[in-house]
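There's a structure below that I have some questions on.
The complex appears here without one of its protein chains, the remainder shown in place.
Chain IDs A, B and C follow the sequence of writing; residue 1 opens each chain.
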Amino acid sequence: MNLTQTFASVVASSQIDANNIEPTVNNPAVATGAFSYMWLLLALPLLGAALLLIGGKRTDKWGPYFAIAMSCGAFVVGAIMYLKMLGLPANDRPVNLHIWDWVIVGRFQAPLGMQLDQLSIVFVLLITFVGSLIHIYSLGYMKHDPEKRKFFAYLNLFVAAMLLLVTADSYLLLYVGWEGVGLASYLLIGFWMYKPTAATAAKKAFVVNRVGDVGLSIAIMLMFVTFGSVTFPGVLNNAAEGNPTTMTWIGLMLLLAACGKSAQFPLQSWLLDAMEGPTPVSALIHAATMVTAGVYLIVRSGPIFDATPTARTVVMIVGAITLMFGAIIGCAKDDIKKALAGSTMSQIGYMILAAGLGPVGYVFAIFHLVTHGFFKANMFLGAGSVMHGMNDQLDMRRFGALRKVMVITFITFSCGWLAIMGVPPFAGFYSKDKIIEAAFGVNWIVGAVALLGAGITAFYMTRLWTMTFTGKSRWTEDNKHPHESSSVMWIPMAILAFLSVVAGFMLAGAIETWLAPVTGFEETELAVSSLVMEAASLALVIIGATIAYLQYRRDVPLVAPQHVSPLTVAARHDLYGDAFNEEVFMRPGQWLTRSLVFFDNRGIDGLVNGIAAALGGLSGRMRRIQTGFARSYALSMLGGAVLVIAALILVRT
Amino acid sequence: MSFPWLTTIGVIPLIGAFVIMLLPKASNELAKRLAVVFSVIPLILVIAMALQFDADSTAEFQFVESHSWIRSFGISYSVGVDGISLVLIALSVILVPLVILAAWNDADDAMGSVKGYFALLLILETFMVGVFAATDVFLFYVFFEAMLIPVYFLIGRYGGPGRQYAAVKFLLYSLVGGLLMLAALIGLYVVSAQELGTGTFDFTTLTNLNIDPGTQKLLFLGFFIAFAIKAPLVPFHTWLPDAAAASTPGTAVLLVGVLDKVGTFGMIKLCLPIFPAASAFYAPVIIVLCVVGILYGALLAIGQTDLKRLIAYTSISHFGFIGLGIFAMTTQGQSGSTFYMLNHGFSTGALFLIAGFLMTRRGSRLVADYGGVYRVAPVLAGLFLIAGLSSLSLPGLSSFVSEFLVLVGTFEKYTVAAVIATLGIVLAAIYILYLYQRTMTGPVKAGCEKMTDIKGREALAIIPMLVLLVALGVYPKPVLDVINPAVDRVMLQTGQRDPEPAVKPLAESGPAKQEAQRVVGTVEGGAR
Amino acid sequence: MIQLLGAAANQTFEMPSIDYHQIAPILVVLGMAVVSVLVEAFVPREARRNVQLVLTFATLIVAFILVVSLAGQRALAAAGAVAVDGPSLFLQGSLLILAIMAALLVAEKGVDSAGDAFAARANALPGSVDEREFTKRGWLTTEIWPLFLFSVGGMLLFVTGSDLLILFVGLEIMSLPLYLLAGMARRRRLLSQEAAMKYFLLGAFSSGFFLYGAAMLYGFAGTVDLGGIADAVNANAGQNGLLIAGMALISVGLFFKVAAVPFHQWAPDVYQGSPTSITSFMAACVKLAAFGAMLRIMYVALGGLRWDWRPMFWVIAILTMFVGVIIALTQTDVKRMLAYSSIAHAGFLLIAVIATNEQGIGGAMFYLLAYGVATIGAFGVVSLVRDSTGEATHLSSWAGLGKRSPWVAGAFTIFLLSFAGIPLTAGFIGKFAVFEAGVAGGAGWLVVVAVIASAIAVFFYGRVIVIMFFTEPQADGPTVVIPSSFTAIAIAAGLALTIVLGIIPQPFLDLAEKASIFVR
Partner (left out) sequence: MSTTHYLVLSAILFSLGVLGVLVRRNALIVFMCVEMMLNASNLAFVAFAQQNGNLYGQTIAFFVMVVAAAEVVVGLAIIVTIYRTRRSASVDEPSLLKY
């Protein structure tokens, strides 16, 4: 319980007034002492991945354990860094480790360096902690998979990339981590590549993420052109000087990147398909860590967004739209993982929305990110446990009454369920209600959306919970004997469940203090007291949960009913996100590709071959002039002579 | 006179070729082994030479050798290297032994003599070293054209179906360009004779000429079209897919990996410094061509059904990037392009070789004939993925560094072009991953069940390239340090400067600053 | 000679002082040609061939040594009739080298089972009993040797002639034996005779033009001395019908000899029909001699009028290049293809004439030498590829030659690459020199046109390589005959010179450069 203890001690140790703190100038000190070993954070998991991949089958036996050790090792390193950081005054906490010069060309200077500050250490701890738990869980979940070693290698690779993402000291290096996690995600979603669906989903995830990466690329280029630098200090400390239009563009491009990675509207479509991957992957990557990278990016780039209200508003709107989008999809899905994926999308919508609120929201975005990391990972692992017990069945209509046979899973899952709904005193209550409050403080429409989202969240999560664990069993023939998972799987779930319960309580208040020096913080000004807000949201949650419980408690048809409202149909089709992509991008794209292939063969190459053919034809004609008759040759000579004379006379005149 | 590094490096493969040709019949195995030996020696020499290369030298060229050759036309045998050419020579001498290893069984006596194949590869190596090392423009041209002949035979004699058409097409395209360049070359000589009294082909002297802009434009076109055909830029590209598809994988690697670089090398080393005004004049048009090429090549790659044609089209897209960086005329763009040339050689080289391994196993060039290969040959699939990821410029691999530098360099001057070009990275993801999906994933296709995984010799050919891609991605400094001074010189010769950033930075984060911080840090650390 | 005639006009005949050393090469060759005729008359049949061979080669070598001994001289010799200057010596030297190589081919007796490449007796009817009888007896037409020597002598005269009469006489001495030689092939005699007749009639027709042009110029200038004509041109810059007509008609005669379009049509037929060794002699030496004369006339006599004749030459040059390369594209006979290629080369060479500068002279001379050695080598190879009916000149029968006889095919490839102007071959340096002269002489765009034509030309050169190396051999395809050392030496010399001139051209360029000023 290292994390909770340490977070709790924050409350005691730093009693700075948390109201309205300006972020300090981003000027990290050079890492010394223990900090100079922060490269181990990256090196350990990277070593694990490299060893397992290069070592091949030789490492099959001990590989997974080695990977777990590397991940846990990274957590230990992170924890030491954190403790070390605690001992420093707030403004001295950011440290920078210059590893070596990386891309140095003219004015373009991107060092290979790590920056550890209050914001990144939160992520480091979250990633390594949840990551390690999921490593352990996978030991059980992937026990029988012949390619287990590879799976652990990819997990380690992911952890390394994710850590690079959050500890990079420049946007360019962040980009490396950014795509590194994309690669790991690609490999893990497509882990069962013999399934064409998995292969397609993996590719789709990567490609959609690349669309977002275009945004990140352009943002970095804009930063370089504007500030002559791509490092965090170089960009962020000067952000206020930038031309507002430029800053807006940078902001929007960063948002595009965030949309890709965090499955925000309109780049949300890959996340649901990504559920093709093994469940621990969904828990780690597509719930707890990677998908929150967008939030990290926006919060990290706070000074840029502070300089551009326009971009911030767009961020907020995108967050709000996705919030509803994910929630609605979550309501209609019968596949337990897809329902959870919809929920993830929606929750990240909350975070993005919070990040779009500016300094009033940054810390809550991170707060929710952390608590969500715990409870959503917990629920995904729970879902994995259910699947494990149910012979890889995913359809919730085939579940029911699992409460009795999978007691531990039921309990841990319930903790997560309560946490995500925001029932006090579970973790989500603290983090989500702060976001709703902050949203109301900025704009009541957005606030209302956030509030309504809380109700819908309660509905779909209760639906999921009810259909899975309560009611009558609707199990199929081949999985008549569900069973509880092994301890190696439930212990991580239990730990996460515990955190889903206490994290919010422990971190509330402390996290503002901790993060404020980096992100800045402003107290929300509300017309009504926060108690009223909390009551309203709780009421909505109870209403949503009750409706769901009543509806799905008893008779759930084995096949989804066909005559349902258009909204449900739309939600089942992911609100036509894929259909839209298909119609607007894929089909015209395919048409374009085909016609270009045709054009290249017949047009350009046709022209070239046509010239050749024309010359050949001309040659065929011209050689006919060579008739073989001496007299016609003589005539041609005479013609030539006339030509010569004519040419000479023409020149003369 | 110091040791003639470059001549030695260039001549050794040629000697090797002669030795191999003189071997008695039916000594094919010995020929292959000798080919490895004669291609590894230059590699060792280049490494030794590179270690002595002084990146901070003020001299334009190092390891200079110069002997008068054809005095009547002011032609000399002059070789020397700067950062750009050193990188490309290194690329050539690294790829040739790897290709020889990978191409071990590419040729058989039914097609033509096995000895001939390896002798031609070695002859080609000589010309490749020569073309990059030449500091006399005429000498450059001589190698530029002479290279065609071994390649012509490599394609036409040892290639697959359609090799005759492809070989002739390759030859004609290249020669049309080459001859236009010859005309421009002669023009350049006459201009230099008018200006200096006696004509010269010496590169450094030519860069100092003051050619009148109108003439520059004409001469520039002669050179540029030759290079654009070679590189190849859209719309001069259609020879490449045919040539790459019809040739053996080894030939394709050298063709696309090194030979085509001669085009982009010429653009940055000849067109820009000698014709600065014309380069600046045509740059916008060329930028447009390059951007079109990036997207066009990528879209066509997506639409291909033939493995090698597909890879060839990806290269067309990549050459768009290289051209873009060169004609953006910024330090970042040009350094990026130069570095890109190196990386592209490795990534595309690896792709072609692995495609070749697939083809030897399955006997088909069609993408549709493959599927599920990763189950039967996981290592092969894994290596293919890494090569592919490098082709799509995954951050962390060296191709990312170069591609990003190109984009950022372009963005400084041609924002819209850079933004459109950035879309190329999405298309790159599509063509590579779609290819990977179709060939490697899914259920095992009929005909692929018996595929064996990669063997020792094949792995030995591929892995060095991939290792270099990863290593240079993480630590590109050694290469960038070599390239940067050369690019700075090109910028100076072209009279171009990088634009200033819009905001004067308050907090610098350059190395100087870093250094200062480090010092302060240690002092504090010591005090603590 | 003009002085000689002038002296006659003054009624006081003075013996002109003639430095015989200066005209010794010509005298030796022509004199020995006469001796060669006597050999035909007095030496027994069995010994004739050997005697003729020794005589011919000795003559050519001695003449070459004499040319070398004249190096550096610059004078109008033989009372102004011939010019001993750089160009003429360089061209004479080149001519003699090429003639020796061609003579080696002519002397070949090992490839045809029935004897050498010439009809046993040229007057025997093809297919007649007589012919078979002569063949069986193994008779050889040794008359080719005096004819050969006369032709060489004519060429030597043609490139040095400094007045129009000498040029005309040289032209005829050069051509008349060739008409006969063209018709003497042992195999495919109908073709050979047809070639001879066409060559003769059209050749005579063209020399009619040349002579009438000479008459016009004489009418204009009052002299046939090239220097005298130049003086008259400079003195009389205005419009003059005689001058224009003379210039035009003389040009026609020269264009015919170099096979420029539209005066080229004889060339493919004659090249194809003649015995291959004679074709090589014509292609290399006649072209060289004719261009030598053309350069002299256009530079020395008509140089002052270059602005008048240049546009006309532009037109002819462009026509020549394009017609040559385009028709060559679809040729299926190797010899005919080489003929069209030779037409295209004439087009490239015209650029050097148009340049009207010193580089033009030097460049053209180098080009002619480079082209000549490759041509003789290439035809030498052609003469080796045979099937049961003689030479297999149809391209399709060359399929897979590279696999059967890699060295012969390799040699032919080098010659083709030289024709195509690929670097490291002689042809490239030649092309470079000529194009450089063109650009320096203000014909930049013509060079661009030439470059495009060269690119088209690559197609048919490349096609031959494709056929030889990239296609499978036919089962009953022709074989490469192992020649005697005559042809082998000729091909090897061609190969060696093609490569040496390509890689270390400087000594030859030096020579050509030093030799690039006409005396007048």
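The rule is short, and it goes like this: a contact is a pair of C-beta atoms (placed from the backbone, for glycine too) under 8 Å apart; a residue touches a chain by one contact, two chains touch by 3 or more.
Please read these numbers as outputs of a predicted model, since none were measured by experiment.
S.K.: Thinking of the complex as a whole, which visible chains are touched by the chain that is not shown?
M.R.: For the complete complex, the undisplayed chain touches A, C.
S.K.: Could you tell me which of C:Ala33, C:Leu140 or C:Leu180 touches the chain that is not displayed?
M.R.: Considering the complete complex, C:Leu180 is the one touching the chain left out.
S.K.: Which listed residue (C:Asp85, C:Asp116, C:Glu194 or C:Glu436) would be found touching the missing chain in the intact complex?
M.R.: C:Glu194
S.K.: Residue-wise, where is chain C in contact with the chain that is not depicted?
M.R.: Touching the missing chain: residues 2, 5-6, 8-9, 122-123, 125-126, 165, 168-169, 172, 176-177, 179-180, 183, 189-191, 193-198, 200-201, 204-205, 207-209, 211-212, 214-216, 218-219, 222-224, 268-269, 272-273.
S.K.: Tell me where the left-out chain touches chain A, residue by residue.
M.R.: 623-624, 626-631, 634-635, 638
Throughout what follows, only the chains that are shown with their structure count from here on.
S.K.: List the centre-to-centre spacing of chain A and chain B in whole Å, with centres computed as mean CA coordinates.
M.R.: Once rounded, the distance between the two centres reads 36 Å.
S.K.: Which positions in chain C touch two or more other chains at once?
M.R.: Chain C, residues with two or more chain partners: 459.
S.K.: Among all residues of chain A, which ones touch two or more of the remaining chains?
M.R.: Only 612 qualify.
S.K.: Please output the residues of chain B touching chain C within their complex, sorted ascending.
M.R.: Residues of chain B touching chain C: 68-73, 112-113, 141-143, 145-146, 148-149, 152-153, 156-157, 163-164, 167-168, 171-172, 175-176, 179-180, 182-183, 186-187, 189-190, 193.
S.K.: Within their complex, state which residues of chain C touch chain A.
M.R.: Touch residues, chain C against chain A: 197-198, 201-202, 205-206, 209, 239, 244-245, 247-249, 251-252, 255-256, 261-263, 265-266, 268-269, 307-309, 311-312, 315-316, 323, 326-331, 456, 459.
S.K.: Looking at the complex, which residues from chain B come into contact with chain A?
M.R.: 169, 172, 234-235, 237-238, 296, 299-300, 302-304, 330-332, 335-336, 372, 374-375, 379, 382, 389, 394-396, 400-401, 404-405, 407-408, 411-412, 415, 418-419, 422-423, 425-426, 428-430, 433-434, 436-437, 440-444, 474-477, 480-481, 484, 487-488, 498-503, 505-511, 514, 517-518, 520-522, 524-525, 528
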